[in-house]
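Complex shown without one protein chain; remaining protein chains in place.
We just call them A and B in the order they show up, numbering each chain from 1.
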Amino acid sequence: MITAIGVDIGSLTTKAVVLDDKKIVSWAVLRSSEKTEFSARTAIEQSLQKIGLDFKIGLNIVATGLGSKTVTFSRSKSLTACLARGSNSLFPQARMAIDMGAESSTVIRINERGRVTDWQSQDKCAAGTGIFLEQMAKLIGVSMSEMDELSFQAKSPPEITNTCAVFAESEVISHIHRVPATSKEDIVAGIYRSILGRIISMCKRAGIQREVMATGGVALNKGIISVLSKELGFEILVPENPQLAAALGAAIIARETAGEKA
Amino acid sequence: MTTNNKLSSIVQSCRVIRKMSQPGPYQKSDELYYQNLSTYYTRLLKARENGGFIAAHTVFFPAEILYAMDIVPMHTEMTTWLMALFLGEQAELLSAGAEVGLAAEICSPHRGLAGAFTRGYLPHPDVMLWSNLICDNTAKSGELVMKLCNCPGFFLDHPFQHNNEEVSYLVNELKSMVRFLEEKSGHKMNWDKLSEIVARTNQQLALTNEINELRKLVPSPFAAQGFLKLLLADYLFPGQPEAIAYLQQLRDELKDIVREKNLNPSLEKHRLMTLFIPPIYMTSYLDRLYLKYGAVSVVEPMFTKWTKAEFNPSQALKSVAEKSYVIPESHVMYGPLNENVIKYVVDSARDYQVQGAVFWAFLGCRHACATIKIFKDALNEAGIPMLAVDCDIVDPTVNPEEEIGEKLERFFELLDEL
Partner (left out) sequence: MTDTTIISPNNLPEIEYFHSINRAFPGNSEIMDFKAQGKKVFGWLCTYVPEELIVAAGALPVRITGYGRETDLDDGNAYLYINNCSFSRSCFQRGLRGDYSFLDGVVGGSTCDGARRLFDVWRRYINTPFYQVLTVPRKTTDDAQALYLSQVISFKQNLEEFLGFEITEQNLLNAVELCNETRGLLKKLYELRKRLETPITGAQTLEILTASFRMPKASFNAKLKHLLVALENSPVTYKGRARLMLVGSVMDNPEFLQSIEETGGLVVTDELCTSTRYWSDPVIINNGEPVINAIAHRYLSNFPCARMYPSEERFDRIMALCRDFKVDGVISQIIRYCVPYAHDVPLLNDKMKAAKIPLLNLDVEYGSSGSGQIRTRVQAFLEMMEAHKK
């Protein structure tokens, strides 16, 4: 018997998670459309269809992310609150979560009850995000997963000094066209390092407290996690489906607040 | 004349605000507040024609001395803030400051005040007085102003630590300053008057402490950001009847509110500690935002919370020196930041049953921002989350209003969730 649904509307993808009274029973990830409500609905429908159910009005749903307040069939909760609850559910020992999404990254401090006690976010600049990584992969002429594998083979990564995505792009181009050209693996490693500089700054500004976990689509890149762990000096915990953390948190909140008005 | 126009504008703005005042629990004290402001700037406006002697001075300066010598004080930073608030002419002032050669990293009120002198927004004073209380910016403002206004000046060296020896040094500095002022102004120091001022300072502090005690109540009887008005008393009218009148009125209003149980507890959702002060130009915006979320600033240890202190009127000069160490900014922000000070801030948060703290990270104020981590960690240890908001006190281009508002909203949500 499903009890709650959480949906996280991102700029690139929309994620839905369905819970019963104990665990996750279904989930779905879709490319977001321009219409928020449509994205949310479609993601929920897909996740329900997987377990043979249909969408209907009156389901217990909490939405989070972009435009979540405008979704008519759900209550809405802030992204950081959902992230914190979802993270806490995945790793109860986590006191910090680094969320790396398509267009923004956020670092949150979490207490033992899964509440946010502090956050630092970065959404003005593209560097440090999924979209930037996609662009860089295209530039170098590899797929995202190829790029990630390459990062482990770097020998002497150059310093990509520009943290601004626009300038970083031209730096990368100059590395490609250099004679002799910087190797692909070195370029990738350089990009990774410069992206994560911003993330590390946010972590320090928030005050690093272990355990630290990673969430968001970008956390699927093992190379990124490897570099991040190295920079911080300890292993970062990564759940199996890091991109679902916020949707999971939304669902948990929905389950707790069943029956409450928006 | 431009100068008189700008000062007149402040006076006129005060008049208009008083005329427009709505009935409410703080109506009378608000009126007094604007009347006092008006008094201050009218006095300044008329100083020349009345044969008055104008002494410009930096913030946290012992203006008691000036009042005792019948010298017209001109608070440079406060006036720059007010111009930002009332006239919205920050851009003009700041670019004038830049033209004079002051770097963008210099605190905006100080860039602004240099600009204010070059543009004729402020009358040229007869003397410029400045001290190193509380930072490098105040310590270095004076010489440029002396040059721009072609006037003599005196730098009051306020020593770093609070002990007998350093207080003696300060007293000697004050003596030198008095001699300087006597020579330049032709006015003699009226020691009896100074003693009276010290006696009134005791009253002023007692009243402020009474008000702050009342603010401890849950819910707090004071306006969400009412503390901004508390600043005026000591900045512009230290030990003066105007300060006493205002504080008495406010204290009575708060007592009335408490007695008549005119408070709706459900309206107070978030009791906040404010560290440093919010952008002056955002006052109305923040009032509305705080109201919407039921947020109230109940204690401000850096600016308006005074410790208990009483000074001896018969040792007037020493009292003025001692008082300069206990003003909140001096107590928390000057001198070594040791365990006592940190504990004082955390205890204040507990005493006032604060749920969260907001630190206004004014990017021009480096010594304040350097305390962010220390206070955040200490408050976090006590279970109190703290939000740091990057901003500028007078320059709205540094961080847009909406973004600041958004951050605050998220913080209020965070507090809700906790």
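Miscellaneous remarks
Keep in mind that, in the parts below, a residue touches a chain if its C-beta (ideal position, glycine included) is under 8 Å from a C-beta of that chain, and two chains touch if they have at least 3 such contacts.
Owing to the predicted nature of the structure, the values given are computational and were not obtained by experimental measurement.
Note on the chain not shown: across the whole complex it touches A, B. The chain omitted from view is touched by exactly one of B:L363, B:M386 or B:I404, namely B:L363.
Here one chain is not drawn; of B:N36, B:T80, B:N137 or B:T274, the residue touching it is B:N137. Only one residue in the set B:E49, B:E165, B:E381 or B:E402 touches the chain that does not appear here, and it is B:E165.
On the side of subunit B, the interface with the absent chain consists of residues 100-103, 105-107, 132, 135-137, 139-141, 143-144, 147, 155, 157, 159-161, 165-166, 169, 172-173, 336-338, 361, 363-367, 369-374, using the contact rule stated above. Hidden from this view is one chain, which touches subunit A at 197, 200-201, 204-205, 207.
Throughout what follows, only the chains that are shown with their structure count from here on.
Of all residues in subunit A, only 78, 80-81, 84, 111, 115-119, 207 touch subunit B in the complex they form. Those residues of subunit B lying in contact with subunit A across their complex are 373, 376-377, 380, 385-387, 410, 413-414, 417-418.
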